[in-house]
Every structure is written in structure tokens, then in C-alpha cells.
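For this view, one protein chain was removed and the others were kept in their places.
For subunit A:
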Amino acid sequence: MKPIERDEVQRAIDTFAKRDVFLHLETTNGAYASHHDESFFSAGAYIRNAKVQYEHGKIVGDDPYRVGLKLEIGWVYAEGLNHFEIDEQGRLLLAGLDSTGKLAVALQISLQPFE
């Protein structure tokens, strides 16, 4: 993965619009957050292989970025994104890595289900 290049990510988002795509969306503080700091309120969410179609999608912001996908009757968004890769299978992998490199958020779009 490399730091997000906004135009390249926007072009990739555009290519997936109005098609059936599979989404991976994840936010996490890590399973040990409340172990290391008992006052920390740990929260996260995870969805893998949600099959959706979006009308359009946008990347907004100035590192870190936000990505929003407008569905026919709903929305998907993620914030804190700063790294991306279009992998060998043509999937768009977006991630937000904290200052130590740990993943905090991921939004991934694929034409085929994720394994």
C-alpha cells in the first residue's frame, strides 16, 4: 500500500459505480485497547462481502481522506483513510493506518467476493 493519490482513487471508485460490487468495511481500535487503557471505550464494526451497487462515490478531504458511496436507498462511508492499493485482482483497497502503521479503518471494493 502507498499513500493515497486522490485522483487515482477517484478514478477507481468511478469504475466500480453502477455495478454489483462486494464491500469490506471495517473499523477497529484493536482487541487490546481496553486492556492497555481500562478507561478506553473500544468500539468497531465489520462487514465483509456486502453486495451493493452505488450510483456514485467520492473521495474528499486532504489526508486523511473520507470516501462516501451513494447507494440507491442508502450510504456507505469511511473516514481516516490514508493508504491505498489496487491489487493484482483489480480490487480497490483503502486503509487508514495510524502513526505506528496499525490499521484503524478499511474500505475495500471488489467485483468478486473477498475470500
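To be clear about the criterion, a contact is a pair of C-beta atoms (placed from the backbone, for glycine too) under 8 Å apart; a residue touches a chain by one contact, two chains touch by 3 or more; residues count from 1.
As a working rule, contacts and distances are computed from a predicted model.
Among the names given as "Deacetylase", "Endospore germination permease", "3-methyl-2-oxobutanoate dehydrogenase (2-methylpropanoyl-transferring)" or "Phytanoyl-CoA dioxygenase", UniProt records the absent chain under the name "Deacetylase".
The chain not shown here touches subunit A at positions 1, 24, 26, 28, 30-32, 35, 38, 46, 83, 85, 87, 91, 93, 95, 97, 100-104, 106, 108, 114-115.
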